[in-house]
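The complex appears here without one of its protein chains, the remainder shown in place.
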Amino acid sequence: MKKYFEIGKINLMNNLAYSSEFFLKSLFILVILFIFVNIWKAAYAGKEIIDGFTIAMIIWYMLMTESIVTSGSTVIREVNADIQSGGVAYQLNKPYSYIGYYFAKSVTYKLISLVITFGIGAILVYLLVGGIKVSLLSIPLILVSVILALILDFFMLLCIALVAFWFEDTTSLRWIYDKILFTIGGMLVPLEIFPAWLEKISAVLPFSFAVYQPAKLFVSFSMARFLEVTVIQIAYILLFAIIATLIYKKGIGRVTINGG
Amino acid sequence: MAVKFFKFIWEYFKINLQSAMEYRANFLTQSVFMILNDVIWLIFWMIFFAKFPVLNAWGIKEMMIMMATITFSWGLVGIFFGNFRYLAEVIREGQLDFYLTLPKEELTHILVSKSKFDAFGDAFFGLTLALITIPLIKLPLFFFLVFNSCIIILGFAIILGSLSFYIGSAVEASSQGLMGVLSIASYPFSAFSGYTKFILLTLIPAGFITGIPVEIIRSFNWMQIIYMMLCAAIIFSLAIIVFKKGIKKYESGNLINVRI
Partner (left out) sequence: MENAIELKNLVKRFKTKQKEAGLAGSFKSLFKSKYKELIAVDNVSFNLKKGEIVGFIGPNGAGKSTTIKILAGILFPDSGDISVLGMNPQKDRKKLAFKIGCVFGQKPQLWYHLPAIDTFNLFSKIYELDDEEYKKRLDSLVKMFEVEEILNTPVRKLSLGQRMRCEIVASMLHKPEILFLDEPTIGLDIVAKQKIRELIMDLNKKEKVTILLTSHDTQDIEHLCERIIIINHGRVVYDGSIEKLQKDYLSNKIVSVKFSSEFKGLDMLGIRTISSNKYSADFEIKTEKISIQKFIDSLIKKYDIIDINIAGTPIEEVITKIYGEK
């Protein structure tokens, strides 16, 4: 366990060396938020509340979803490169699990990124649309939900990245994954905006649990929903972790047979 | 000299195409995935505009023209100047040395030496959408506007990529930045007004990439055309300056990450 902490620490130092990256990320989230304040104002056209969301709520919702989705690191590119170059074979004789290594690396990065971008974004959002009601007691629970969402996203992305064992380039898959998160994952608009049939489907698929659910809990918390969401998040995490491990094992077998 | 320039680009395009044919499967997968990607985006907006039919005088038709513009422009740049997204990486990895030992202008050489397969998908989607939604007479205008947008995209990409000369590792930042502009240029421009609109027509010229072109196609306006061309000229000149200055810095060896 300790070695993963060390990996996380080294990664943190590595990332602090590139502090400019985080600032620029925040800048772009700010820009996107600007855009959506405009789009929603135009869409609401004077109405106070649509599908349970006020404009303020929907913007805070978006800050959360944006911070979650843009927290991404270069995991996919790195895993891809590792597999392409055959370097993954060299990782086999290291005393830590390959997946565990990337898990530690990725999740620490995402958490830092999320905290920084959310913090900076929060200032702007408050200035633009004011605050929303969030009960103090719900905050730690929301944090739990967010962290689970990051972990779920990691494993889903990892499954995609590991497909590189069979396909040359997985960035196209990544683009589709991103678009799915943007749309039925709920990053751009909360699922309530969709027609009923789409809302139902999206609410069941894993993508909304990596984006929509924690953000919805943030702007309108309910204990019942929190418990329900947490259970499903953990279930999906386990599912994708198992899938990733299976893909990895199969892929590694392939590498060692073909000699990279 | 201009003839030589275009010939150079054409020669590289041919060799890039050969590479694509060499990897037919990869080429097809990536371009098809990109088309799929774009279709998902289109469907999303159709759903959004189904719920909110009018956004400040824009409807789904305007949105479709906008999508056609951005995907076609982005696609063309990716086909002919495919390395435009990776300038920062080229610099950081020291690949610049290779280009510097050759007798061609480095910037052009770097940009044309790659052709993105998925860009073919974008271009195909954009062109098809344009043919469906834009009346035949207005097509020449559309192509002219697309050409302009390409220059703006290229210029912006060069500026961001050249940051790598000045900031330690601008790879993440420049890729985020570019994706940021791409994202912004993918949202209904009509939603913007006031300060935001101003920014999108100056600092982050996303407005000129898609917003203005759509307006021009809707109702021809000489002033807007001139503004567009001016914007393209300014951004591109700035791009050249930033790059040339950066490469001087590189050649004096004072980069933090130079590999001796």
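Points to keep in mind about this one:
Chains here go by letter, A and B, matching the order in which they are written, and residues are numbered from 1 within each.
Note that a residue touches a chain if its C-beta (ideal position, glycine included) is under 8 Å from a C-beta of that chain, and two chains touch if they have at least 3 such contacts.
The structure displayed is predicted, hence computed values, not measured ones.
Along chain B, the points of touch with the absent chain fall at residues 8, 11-12, 15, 18-19, 22-23, 94-98, 100-105, 109, 248, 251-254, 256, 258, 260.
Just so we're on the same page, only the chains that are shown with their structure count from here on.
In whole angstrom, the spacing between the mean C-alpha positions of chain A and chain B is 26.
The residues of chain B lying in touch with chain A in their complex are 23, 26, 29-30, 33-34, 36-37, 40-41, 44, 47-48, 50-52, 55-56, 118, 167-170, 172-173, 176-177, 180, 183-184, 187-188, 190-193, 196, 199, 204.
By the touch criterion stated above, chain A contacts chain B in their complex at residues 17-18, 20-21, 24-25, 28, 31-32, 34-35, 38-39, 41-43, 70, 74, 167-169, 171-173, 175-176, 179-180, 182-183, 188-189, 193-195, 198.
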